[in-house]
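Dumping the structure here so I can ask a few things about it.
Apart from one protein chain that is not included, each protein chain of the complex appears where it belongs.
A, B, C, D and E are the chain letters, set down in written order, and residue numbers restart from 1 in every chain.
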Amino acid sequence: MTGRDDYFCFSSPGTFCGVPAATLDDLGNAAAVIVGAPFDWGTTARPGARFGPKAIREGDYLGQDGTRPHLDSGIDALRELGVIDVGDVEMPPGYIEAGLDRITAVVERIAGAGAVPIVLGGDHTVTFADATGVARARGDGTFALVHFDAHADTGETHYGMLHGHGTPMRRLVESGAVPGHRFVQVGLRGYWPPPQVLEWMREQQMRAFPMRDIVDRGLETVVDEAVALASNGADGVFLSIDIDVVDPSAAPATGTPEPGGLTARELLDTVNRLGRELDIVGADLVEVAPIYDGPGEITARLANRVVLELLDGIAMRRRGSPPGA
Amino acid sequence: MTGRDDYFCFSSPGTFCGVPAATLDDLGNAAAVIVGAPFDWGTTARPGARFGPKAIREGDYLGQDGTRPHLDSGIDALRELGVIDVGDVEMPPGYIEAGLDRITAVVERIAGAGAVPIVLGGDHTVTFADATGVARARGDGTFALVHFDAHADTGETHYGMLHGHGTPMRRLVESGAVPGHRFVQVGLRGYWPPPQVLEWMREQQMRAFPMRDIVDRGLETVVDEAVALASNGADGVFLSIDIDVVDPSAAPATGTPEPGGLTARELLDTVNRLGRELDIVGADLVEVAPIYDGPGEITARLANRVVLELLDGIAMRRRGSPPGA
Amino acid sequence: MTGRDDYFCFSSPGTFCGVPAATLDDLGNAAAVIVGAPFDWGTTARPGARFGPKAIREGDYLGQDGTRPHLDSGIDALRELGVIDVGDVEMPPGYIEAGLDRITAVVERIAGAGAVPIVLGGDHTVTFADATGVARARGDGTFALVHFDAHADTGETHYGMLHGHGTPMRRLVESGAVPGHRFVQVGLRGYWPPPQVLEWMREQQMRAFPMRDIVDRGLETVVDEAVALASNGADGVFLSIDIDVVDPSAAPATGTPEPGGLTARELLDTVNRLGRELDIVGADLVEVAPIYDGPGEITARLANRVVLELLDGIAMRRRGSPPGA
Amino acid sequence: MTGRDDYFCFSSPGTFCGVPAATLDDLGNAAAVIVGAPFDWGTTARPGARFGPKAIREGDYLGQDGTRPHLDSGIDALRELGVIDVGDVEMPPGYIEAGLDRITAVVERIAGAGAVPIVLGGDHTVTFADATGVARARGDGTFALVHFDAHADTGETHYGMLHGHGTPMRRLVESGAVPGHRFVQVGLRGYWPPPQVLEWMREQQMRAFPMRDIVDRGLETVVDEAVALASNGADGVFLSIDIDVVDPSAAPATGTPEPGGLTARELLDTVNRLGRELDIVGADLVEVAPIYDGPGEITARLANRVVLELLDGIAMRRRGSPPGA
Amino acid sequence: MTGRDDYFCFSSPGTFCGVPAATLDDLGNAAAVIVGAPFDWGTTARPGARFGPKAIREGDYLGQDGTRPHLDSGIDALRELGVIDVGDVEMPPGYIEAGLDRITAVVERIAGAGAVPIVLGGDHTVTFADATGVARARGDGTFALVHFDAHADTGETHYGMLHGHGTPMRRLVESGAVPGHRFVQVGLRGYWPPPQVLEWMREQQMRAFPMRDIVDRGLETVVDEAVALASNGADGVFLSIDIDVVDPSAAPATGTPEPGGLTARELLDTVNRLGRELDIVGADLVEVAPIYDGPGEITARLANRVVLELLDGIAMRRRGSPPGA
Partner (left out) sequence: MTGRDDYFCFSSPGTFCGVPAATLDDLGNAAAVIVGAPFDWGTTARPGARFGPKAIREGDYLGQDGTRPHLDSGIDALRELGVIDVGDVEMPPGYIEAGLDRITAVVERIAGAGAVPIVLGGDHTVTFADATGVARARGDGTFALVHFDAHADTGETHYGMLHGHGTPMRRLVESGAVPGHRFVQVGLRGYWPPPQVLEWMREQQMRAFPMRDIVDRGLETVVDEAVALASNGADGVFLSIDIDVVDPSAAPATGTPEPGGLTARELLDTVNRLGRELDIVGADLVEVAPIYDGPGEITARLANRVVLELLDGIAMRRRGSPPGA
């Protein structure tokens, strides 16, 4: 196997796969913009997702040359979409609300410029901030939120406080940025949340497809329904992917691994499909905490490919590929 | 994702998921009792399963608060079954037979009190001891033994000695605690045992479903047959799970990993089903050797969930859920 | 689980599973000969495959006693085929072409003696050398090359040079050792090679079954077609397996892991089938770089089993098992 | 080597070396009280010190039986001082100021009860809280603060905010809890802080003994002077130990390792000496982040011993050992 | 840096540094014989020393060619002493007494043949067996035992049993193989054994030099005294080295690491000196448990060099180097 003949991959320019670096003041015509949210002080268990953006950007053995032609589609989405990377949002560790405000502001600017913000987390707390940023640019309640995760993240509070990686979806419902009926959750499993939280979710008309459902009815069927739900009446979709939706065998480097999840292949194919079939207005990929990967670094590398599959799907859609193609 | 709002998970009370600690003299009305067997001097290859009980008890990112409502069933089996943890059996490293005797005595007391002993190994040698303990309480030959494992564990001797992690099933057949026709083995694969041992197993009417069978006919079909065989004429089932029945991708932290096994999802679902469909009179989960996990700790966390799925299945059965529901 | 009662597995004699050591001057009647190619200076990303031969030879918990009866077939292929191990080809690190020449010479001698050379890499650069060695013994263009890999390895150059782990297949086509229409590639995925290389591959009539195809049509169908293509007009098949064809969850210890690959089970079963259904004239297993495995060592152990499954398949074929049995 | 004959060390009761658990409402006559501060959201680089308290408590191969007779002194300080463990302070991740307040309140209660609080961090941010807690109980400016660290932790701000692991000493000076002239810092080295911060430190009359000084004049001489400075006019000493004062070879598991530090032996002996020669009114041990330890777990085990050496020194002093004995 | 030009070091013949393999029936004129004792079921904490012999044999980057000229002395002790390797003693895991008997028998044969047995452990339990083996060949009470360790290993019992890695020295005293006054222990530290055991040791006239002594008076002085004591009236010295005498920074891969020990350099130089100044009649090197080393493998490599330094010292002595030269 090889990298590019004309590039040496042992160092890194620090941007996602080597796409051009840019600033918020100079977004140009980029259709998608990468931004890092190195934030992990909302984690209730193992921290380390602050190094997620760096790991996802560099989690690749190919030359950091800003070009990635997809083997199946033939599309080089990085170039076709003019993807750029604006670096990380700066924020003070341990000041959770100050950090969220900064993320919101940055994402609002990107979305306001007409580009799709692709936020690299960071723990899942950041979704409150980044989905709010998109809502500020496009209007509250206008878009659906498709959420891949082992956990519903709808906790009432976080150790008695508002924000943490178990509460962002509740906060979004409460603020009105994303009403409950616009939520579609996929991959839930395990022993959380407790019944009263599930009851609240039902009251809000949030829709969930737990892994149990996927095992029983098949992933394709479930995604068909998720696509239909997300498309129904919404003006675009925000896609939030917690890497722990994947089974820990393929994604060990995360804070709260829950066995029994999707395979890497399933997530890659599903994300590509969603890019093709839905109008993505923003996305985040969260909870990659590289220190738990061990020397193989498989989680970071999977996360890198999840971003690329999404971009490939978006590019196919923009070319006019028919839905489901 | 989150833990409980009212509990902090960075330390541990030392019991399984924080259930109450208890002693053998005070088992109360517990329907299931956790006990550790920190024993690994029966391993022929990589040791370390002595730390299995600790790792399984703590292999969780949720608060150690003794409550685990299952997302699918809604049942909080830890509370519903009144699960307690009596700690580890004390035993001297390197004195294999003395250690086995102590495990037998402890398990006999638990089973004799009418509770389901759930033994956290330790290497697979302990199954000779714990299944014998159940047999002492309930009668030799009265229950079936369903055995998930990559290996049959029916070796004639262990380096010329009687006990080791390759011989427990043979010793149980020989002692009469579990006659050969009451054995159902699932997941066998690889390059062991040699033909003469397989011949002996056939003579004893032991039934095995190797992975080959699962790949060819499907796990559901195989489990249907295993359930039927285990239910046939026996008064209850002892379930022995060697974590190496799972593929090494999801369970690397074990002494003798053999590629080509079940997925984590398959084991979790199957164990839950067996809890629902069979009358479990005892169980063990063995060969978790956490040092081989690397920083992701995925095997220990899987093992923790295997125990919870079993308890959920048992609780569903006790509620009167119809078999196979 | 257990090892042999009569052997202690904590040390190693240094040959594959303990088969007899031999020299090139004394190959005897061995039907298959193991040889190591500790070579990793053709890697574009993470090195370490020089320790692949050692890791594959020792990647086993069973006694190093030269016997491995297959649980399903009952065949002890190591003994039935008289497998021997001639150790590693000696070669100077960093002198890529000198090293390749030495591999070619060794493999030519093994193939010339009528045995199947089984080369343990090393990075994929070595396939140029070992397939050339077989071609020297049997004639250019006489055999097919079935290639399992995430990557096509048909790069035009390697940093401007001829050899590297991204170019061996192109060099084999160019030299005529293996013409393009004799290539069958399985498992390709990701973001390499670029379109102009894919175009060259099509011009050479190379056939590829990417993972996309396997997901859509099923592995069995794809392997049916691969077997048919490889058998068509060729006098035997060289089987080249890059461990990165397997998903990184099961094979993290490799230089260029690409998520979304085969499961370990799928590779094991497929390799066994190919051994049964095709006339294998040589094989290599490459890109196992054990340092990236972490303490579980799952990749090396998988690789050990891949070799054993191939030998079992070959032995079944020699016994006259009908194709596809 | 061995543990106790009467105790099995493969599990843990969760308290420091197995001393009795207690609550703040029931401190009894304990002369020293262990408390955990699982807080790492003040780290500017690698997080993970939230697991420090657990790792320090369990970082030991001896039985968790609450007894540790010192080989040299013969004193069993855990018993002689009646050491108890009140568990961890609960606090919400990411709410830095709320967490600090809770630590202060807990430490104030312990110090107010006349016991020496021994705080297990957590990152160094917690020293602002715990030294403030002691100051509330004993009076601002009444005690000296001896600070072992590679870094002065006197930064003006933390990403523009007040609190973080680079600012606690400045905050203590500013609040008056510990005036600058009561500070003695030992072990500073590297490339931080910048000159203007050093200038501020001089203005505050803070005294520092950098590693340069220790190399040039010897550790014993430097500690002689530190003891004299700390004793001069103060009513007791708070001892704050950042594990990164030790060379990374012996303490790799920390957030900001700086090469060129003390040996483990030097820190152990010095801490024992300070316990004997100074009137310790409080202490903390911070910045142990166990995930960076690798499988040897050497940092956590060193940290466990640092606490024990301090307790041994305190116990010797209480027995009336002459200073410097 | 380099290995030999004529040898490739990526595989291993399985003997210590590649010295000739031999059997007990064919010891020839070897002055020193390597034998492995892969035994770790006497460990009270972390197991894994069963892989010590393999790790020590292969813990080297030089060619496994059986030659190691010492840079300082110029002596190639492996060749000059005709060192051979008889492999591992086979023994059944978990049958502690059966295993010890086998080690004793093997060591007795080696010592009886006039060679110095060099036993690679294994945990420290094996010293009871191997020192007994030497005593059988040379007579009880005839030789001194110099013991480098963090722990005295004189526990009364091991979980109520006789043998374990905390009791071998007591058993040797009790059996008379090595009377108490022939013991010299170096490097003790930490929190074990308890006072009553220390009292017993004094009654037996065992001499100990704890680390405290080495820090206070210097290693050279202590070793001067140890040499004098060991030489006094004894007919030779058995040298038992527990790798945990070294500080965990340089020897993390051991079961019971205790901080504050010797540097690697100090152990290497001291062992060399003892080889030169004492009449070594047997030696063991124990408690190397390689799994705790992490990827650097520094403990195993140190252990390999400790053996080589001892052999170099022995060879110098045999050449007639004056004591202390």
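To be clear about the criterion, a contact is a pair of C-beta atoms (placed from the backbone, for glycine too) under 8 Å apart; a residue touches a chain by one contact, two chains touch by 3 or more.
Because the structure is predicted, anything quoted here is derived from the model rather than measured.
Shown chains touched by the hidden one, complex as a whole: A, C, D, E.
In the complete assembly, the contact with the undisplayed chain comes from A:87, out of A:20, A:87, A:112 or A:141. Only one residue from D:204, D:249 or D:304 touches the chain missing from this view: D:249. Summarising the interface, subunit D meets the missing chain with residues 44-46, 124, 149-151, 153, 155-160, 164-167, 188-192, 194-195, 198, 210-212, 215, 242, 244, 247-250, 252-253, 255-261, 287, 291-294. Residues of subunit E that touch the chain left out of view are 1-3, 5, 8-9, 61-62, 67-72, 74, 247, 249-250, 263-265, 268-269, 294-298, 301-302, 305, 308.
Residue positions on subunit A in contact with the hidden chain: 8, 10-14, 36, 38, 50-51, 53-54, 57, 87-88, 90-91, 291, 295, in rising order.
FYI, only the chains that are shown with their structure count from here on.
Using the contact threshold fixed earlier, the set of chains in contact with both subunit B and subunit D is A, E.
By count of C-beta pairs in contact, A-B exceeds the other of the chain pairs A-B and C-E. Where subunit D touches subunit E, under half of the residue numbers in use are shared by the two copies, so each contributes mostly different positions.
If you match contact pairs by residue number, over half of those in A-C turn up again in just one of B-D, B-C or A-D, and that pair is B-C. Centroids of subunit C and subunit E (each the mean of its C-alpha atoms) stand 43 Å apart.
Centre-to-centre separation between subunit B and subunit E, using Cα means, comes to 40 Å. Work out the mean CA point of subunit C and of subunit D, and you get 55 Å between them.
Annotation for subunit E: residues 44, 46, 50-51, 90-91, 158-160, 164, 291-292, 295 touch two or more other chains. Taken pairwise by the contact criterion, the protein chains fit none of the simple patterns, being neither a path, a ring, a star nor fully connected.
Taken together, the chains touch in the following pairs: A-B, A-C, A-D, B-C, B-D, B-E, C-E, D-E.
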